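Only one protein chain is missing; all other protein chains are in place.
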Amino acid sequence: MSSLTLRASEIGKTFNRRTVLKDISFSLGTGESLAITGKNGSGKSTLIKILAGLLTPSRGMLEYAISGKPEDMDGVRAMIGLVSPYLQLYDEFTALENLMILSRIRNTALPSTSNVEQIFRTYGLWERRDDFVRTFSSGMKQRLKYIVALGHAPSIVMLDEPTANLDEEGCTIVRDAVAELQSATLTIIATNDEREASWCRKRIHIGA
Amino acid sequence: MVQEENSHRRMMKTWKSIFAIIVKDLQSELRTRYALNALLMFVLTTVSIILFALRGDQPSSTVLAGMFWVVVFFSAMSGLSRAFVSEEERGTALTLQLVAVSSSVYFGKLLFNVLLTLSLVFGVTIVYTVAFPGFTIQSPDIFLTTVILGSLGLASAATIIAAIIAKANSRGTLYPVLSFPILIVLLMSVMNATAKALDGEQFVDAAVDFLVLISYVMVITAGSYLLFDYVWKD
Partner (left out) sequence: MFGRIDVEYHGLFEESSHSMKYVKLGSVVLISFVLVAGLAIPLVPSPAGWLEFPNIPGLEQKARNIFFHVPTAWTTVLAFLVSTFYGIQYLRKKNIDDDLKSVTSAGLGLLFCILATVTGALWAKFNWGSFWNWDPRQTSIFVLLLIYGAYFALRSAVESEEKRAALSAVYSIIAGLTVPFFIFVMPRMVSGLHPGAKGDEGSGPLFEGKMMAANMRVLFYTGLAGFSLLYVWLFNLRLRIARLDYHRLLQQEGE
């Protein structure tokens, strides 16, 4: 696994004349973890979207580099695993199909059958793998989001509100998964929960 | 050597990604049948109304050619926006944005719409041949070329406009309003050429129309590809 670095310099974002983010700077490397904290509406999700390439910043720069060589967003895209409340999955497909289809579109290697079974079992969805996602509860959808995000062993893991909609069992699974992945990935978590924030070693706070 | 391999690999990856998007949309369409139903019902309804209105009169080939593409145009307006609007409505647009490179999304959706349009035009041809005795294609070479070029042009304009309105409100009425001015050139050319096909003219007579169609397809597709990022990405 080559080492990845992410550097954010003075990132700002303005929507319709309202400034949501101002002057965010930090740098992060493989094996490091960052918690983004702040009140509701402080711009945590906006920052995650910018870091994941889903929004362009109004100001500032975002630089990804692999082993020192700068890489543009399109090159880094396939290495990102993102779980967030606003990322939806396809209702008309089954859980397994969602994983397969998104893997093919993302162009990451399809996990082998044994790996697929393993990750589905980890998140407790193996029995429901052939059910349509529209029949899933919000907690199950959240677990499936983890499967889709982490199934391709991403080098960058971003979690926006990691335990949203999850029951206690789900929270434990996620916490263990994050702990296990930390050394090999660049981890970013956005949350206002103190416990979740403590999963990370670095922290930045947005807002007052 | 390594450079060539890398860019070759990247290109293969892009094509695989595009193919995966087309397959996803096709599968989704087959399961929900949202666009297909809209297209089918639209074609049947409009042709029925036209038949009632004509009451046995046989329209000229110019009128038939015109009506053919009117039906195609409005049917396309009811079905081709699905490619982007359904993603926005269900919130999967962001997922797609995360997972796919934007040019792959553009070509995937474009090719899906091309397939949809070709099926639509094929279907309308059959319905017209059955419903209107005057609709006999005397120059199949002209007709086939017109249909293929026309579908490509219609799909390429409809796709970029669909991407635009997906990001706006009041999508239903906005789609034809935005699409029509862009498509007038295409519609005039295909109507001309189709009339010639019905009249049994020579292939060379329609050469001007084909030239216009080919350049139209190239210009719109190239322009859409270059501008797509500004529409798709926030």
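The first chain written gets the first letter, and so on, giving A and B; residue counts start at 1 in each chain.
The rule is simple: contacts are C-beta pairs under 8 Å (C-beta built on N, C-alpha and C of every residue); 3 or more make two chains touch, one makes a residue touch a chain.
All figures in this text were calculated on a predicted structure; none of them were measured in a lab.
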{"item": "Which residue of B:A35, B:I164 or B:L198 touches the chain not shown here", "value": "B:I164"}
{"item": "Per the touch definition above, residue among B:V70, B:L118, B:I148 or B:L174 touching the missing chain", "value": "B:L174"}
{"item": "Absent-chain interface as seen on chain A, which is shown", "value": "12, 14-19, 58-59"}
{"item": "Residue numbers in chain B that touch the chain omitted from display", "value": "157, 160-161, 164-165, 167-170, 174, 177-178, 180-182, 184-185, 188-189, 192, 208-209, 212, 215-216, 219-220, 223-224, 227, 230-231, 234"}
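By definition in this document, only the chains that are shown with their structure count from here on.
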{"item": "Centre-of-Cα separation between chain B and chain A, whole angstrom", "value": "36"}
{"item": "For the chain A and chain B complex, residues of the former touching the latter", "value": "52-56, 74, 77, 80, 82, 86-93, 101-102, 104-107"}
{"item": "For the chain B and chain A complex, residues of the former touching the latter", "value": "13, 16-17, 20-21, 23-24, 27-28, 31-32, 90-92, 94-101, 104, 233-234"}
